[in-house]
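Have a look at the structure below before the remarks.
In this view, the complex is presented without one of its protein chains, the others remaining in place.
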Amino acid sequence: MRIVLVHGSWHTGAEWAPVAAALRAAGHEVHTPTVAGHGHGVDKCVDHAQCTQSIVDYLQEHALTDVVLLGHSYGGTIICKVVEAVPERIARLVFWNAFVPRDGESLLDNVPPHYRSLFQSLSEASPDGSVTMPFQVWREAFVNDADLAEAQRTYALLSSEPFQPMADKLDLKKFYSLTTPRSYINATEDIALPPGEWGWHPRMSGRLGLYRLVQLSGSHEVMFTAPERLARAIEEAGRD
Amino acid sequence: MRIVLVHGSWHTGAEWAPVAAALRAAGHEVHTPTVAGHGHGVDKCVDHAQCTQSIVDYLQEHALTDVVLLGHSYGGTIICKVVEAVPERIARLVFWNAFVPRDGESLLDNVPPHYRSLFQSLSEASPDGSVTMPFQVWREAFVNDADLAEAQRTYALLSSEPFQPMADKLDLKKFYSLTTPRSYINATEDIALPPGEWGWHPRMSGRLGLYRLVQLSGSHEVMFTAPERLARAIEEAGRD
Partner (left out) sequence: MRIVLVHGSWHTGAEWAPVAAALRAAGHEVHTPTVAGHGHGVDKCVDHAQCTQSIVDYLQEHALTDVVLLGHSYGGTIICKVVEAVPERIARLVFWNAFVPRDGESLLDNVPPHYRSLFQSLSEASPDGSVTMPFQVWREAFVNDADLAEAQRTYALLSSEPFQPMADKLDLKKFYSLTTPRSYINATEDIALPPGEWGWHPRMSGRLGLYRLVQLSGSHEVMFTAPERLARAIEEAGRD
């Protein structure tokens, strides 16, 4: 398979390295572009359209076709828009604990009120309007399956997240008219969104119409804590 | 244990072979009758009462008692009516991702609206009024844990499903008065019914009153993808 992995908030493409290595060892071609406005030392003043365009550009510059396009978390909002732009390049969409906004919604419309106000106030308190992940939220709700040393090591890899792409309302009429095959990977201990009323699955997955479900044990950041296990789930989700 | 396995829609008793072999290897007696109106080259013009009677006949002709009676999917509606007819023969009911209709309901009353209209229109388009499983639904929502070759191999085993038994409203007053012990097996990646509001568990299991839960990983058709694992779950569900 030709797999393009689109990271989530606070991440860049670099953190996929262990997962990408596991997939390459199984014979797959793996790309890990970084979304515009993400990483250290880059301009955080980007909107959702620019983020999307950076991935579309990557696909076009590398002339990639027959792509299994995976989005993690916030990356789900990106792949929804990327497939609208270049549907002919995409063989299958894979959402891994990812947002699937309804037409007209933003990412922020899809998180519980306490997260919405937290992100808003962190953005307002920041010199460049970006949002820094608080360590305790990371440790308890994002890498709940890691030990403290791994939680600290991975926290140090994070960079602040631009706010505007979370807030932009997305026109997804075309996305909801497409029939590109799609899969949802659910990590069963993921509490980055609180399970239940505001949870990932089946709230987000259920919006995909006919889709394939793959589950694995692990947290929202099982890419760090069990990259081989996630690679196997990506293979099951991405194959024909 | 003496186990009678009642298959679901689009299946016959023959497809149980790998599960039955695993159970027999563990010392159990296993029966896999085919429900009336199911399979290739048989009259699809049957109603739910005839389907039930075919299994009651099987139990009586073979003089089976102390039976662990398992129903898969649509087979759940059959075992609810079989135990009404011959409660003295049944030691325990086991529902494996199976329908447990409420009194007065049909199977169709228990599936989401988009499945109801799909089955209706497939039936109307068919010369004998039966319902053929669309391959993409099979591949994504029924055998989501299989590779493509296994999805194609198992799809070729299916036969069209009579429509009337899905539509018949079932009088289940006696079923809901019985105290036959009962278990529910839930495969955690089963999306044949969409998880959540219309899901198998706990929507169906919760109607059983006091019941035993057994879970295993796998799809709606884990009988094909992991027959040994399903056999172990059946043992845990069926034992005293």
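All chains are identified by letter, namely A and B, in their written order; residue positions are counted from 1 within each chain.
In this section, a residue touches a chain if its C-beta (ideal position, glycine included) is under 8 Å from a C-beta of that chain, and two chains touch if they have at least 3 such contacts.
Please read all numbers here as calculations on a predicted model, not as lab measurements.
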{"item": "Chain not shown: contacting residue from A:122, A:141 or A:185", "value": "A:141"}
{"item": "Where the unshown chain meets chain B, residue by residue", "value": "181, 201-203, 205-206, 210-215, 236, 239-240"}
{"item": "Footprint left on chain A by the chain that the document does not show", "value": "136-137, 139-141, 144-145, 147-148, 188-189, 191, 194-196, 199, 217"}
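Rule of thumb we're sticking to: only the chains that are shown with their structure count from here on.
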{"item": "For chain A placed onto chain B, the superposition rotation in degrees, Cα atoms, nearest 5", "value": "120"}
{"item": "Centre-to-centre distance between chain B and chain A (centres being mean Cα positions), rounded to whole Å", "value": "37"}
